[in-house]
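Got a structure for you, questions after.
As you look at this complex, bear in mind that one protein chain is not there, while each of the others sits in place.
Up next, chain A:
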Amino acid sequence: MTLIYLIVILLAGGLLSLLAERRSPHAPRWVALITTCASLVVGLLFWIQHYPQIIQSPADHWLERFQVSWIPSFGISFHLAIDGLSLILLTLTSFMGILAVGCSWNEIQEKTGFYYFNLLWVLAGVAGVFMAMDLFMFYFFWEVMLIPMYFLISLWGSEKREYAAIKFFIFTQASGLLMFLAILGLYYIHGQNTGVYSFDYFDLLGSTLPPSLAFWLMLGFAIAFSVKLPLFPFHSWLPDAHGEAPTAGSLLLAGLLLKTGAYGLLRFVIPLFPDQAQAMAEPAMVLGVIGILYGAFLAFAQTDLKRLVAYTSVSHMGFVVLGIFAFNELALQGVVMQLVTHAISTGALFILAGMLKERLHTRNIDQMGGLWSRMPQLGTLGLVFALASLGLPGFGNFIAEFLILMGAFEESRWLTVVAALGLIFSALYSLRIVQKIFLGPQERYGELPDFTVRERWMMAALALSILWLGIYPQPIINTAKPAIVQLVKLMDIKPDTTSQHHYGP
């Protein structure tokens, strides 16, 4: 039953904050804070309770399932299930949720009820995506997270918000439709083959598909997830959406919505179409590597801080794709780590961008500089997250990128070497951020307030988590292990077509 709570809490909290606005414009934020905290507590309790079971790495990696019939005539049921991978991402969802409420605290002053309604419903949609085991429901939650996000950008964003919101909507919706077609295709083919018409993930898993058709179905899923991720060349909605969204919107986009793309690849594309995924591996890895470098190059040139951070996301997500399609345990563990650490480090950079905007009323880094002397705490944290973002050992991002590169190295040496160049370019853009904002002479601004208590707590939580992940990442690794071992096993049975370089003693 815990699973349903995780969603219901958020949905109910959203409705409650709509109502609470009548009482006072400040009431919704308290409702939202309590709701997100509650969902984090539920998630953590569930984790602690199941951790002993996870440690034993059982053959069946599912920890809990919940299923009730919904529209039986179409084979649609309300089916939730959770394994280590979804558990990590769910906990991340609640954590990011709290931070999103935290950074909206003073930024949002208008239509607060509707704002927090949207925010909590995005979270509910994301939570649903991470748990849904019925493809129809999965698509439903996919839309639930999209539409409130559209409102968050278009109503509370900055100058070019409508353009950005529509762009975001068209990219995600168009690719979502492809996925919906693929889901329907899968449904009918499976039904024709077996006589059982079902949207259930577990029914569809072992389905035998004609290879030519299976490729197109796989592509439907893969494109939807790649747009969300975003994989080069589908990334161009991201800088606009990030740039124009309110701080919490950017945080949720970077921290959670991008992760649903990676989750989809891991949960649906690989298990449903292992052969096709194998065949796709090489081009996908190449696109991932292009993304790493392309994102880094663009990040280096940007002057709008939020667009800059958005392009670093493109670069970091390139690592995710590279790791996913390497199909080995090291790389996949690296991918899970990257999902978590990217959410934290990039989220933190967006929050910092929001704080700077609040104080300086600009996102243009050419108009900043020398802010360290004015705000040493903000400067220190900015430096910390820039360093995390360039993959300095000691921070979680290093573990993630190192594991991904090491795993990918086994599959393709040359691609990995090219991807490793990303380490140099990430140093270039990260240190450029620090230089442009915090270092250099300062004449433009007078006194600027450093962290408030609320801001200090938020940044401390983020900084401590990224350090913890860098020094003792094992709990995450252990939790993800059963699901990942399963994936690796699945890909191992398949004939090896992509790997060219096998060597060793």
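Worth a mention:
The rule is simple: a residue touches a chain if its C-beta (ideal position, glycine included) is under 8 Å from a C-beta of that chain, and two chains touch if they have at least 3 such contacts; residues count from 1.
Operating definition for what follows: contacts and distances are computed from a predicted model.
According to its UniProt record, the chain left out of view corresponds to "NADH-quinone oxidoreductase subunit L" among "NADH-quinone oxidoreductase subunit L", "Aldehyde dehydrogenase family protein", "ABC transporter permease" or "DNA 3'-5' helicase".
For the options A:P52, A:P72 or A:P441, the residue in contact with the chain missing from this view is A:P441.
Across A:L229, A:L387, A:L415 or A:L462, the single residue that touches the chain missing here is A:L387. Note that of A:M280, A:L298 or A:L415, the residue touching the chain absent from this view is A:L298. Checked against the full complex, the candidates A:D83, A:D134, A:E244 or A:E329 give a single residue touching the omitted chain, namely A:E329.
Touching the missing chain, out of A:I399, A:L415 or A:L487, is residue A:I399. Against the chain not displayed here, chain A makes contact via residues 232-233, 235-236, 239, 294, 297-298, 300-302, 329-330, 333, 370, 372-373, 376, 380, 387, 392-394, 398-399, 402-403, 405-406, 409-410, 416-417, 420-421, 423-424, 427-428, 431-432, 435, 438-442, 471-474, 477, 481, 503-505.
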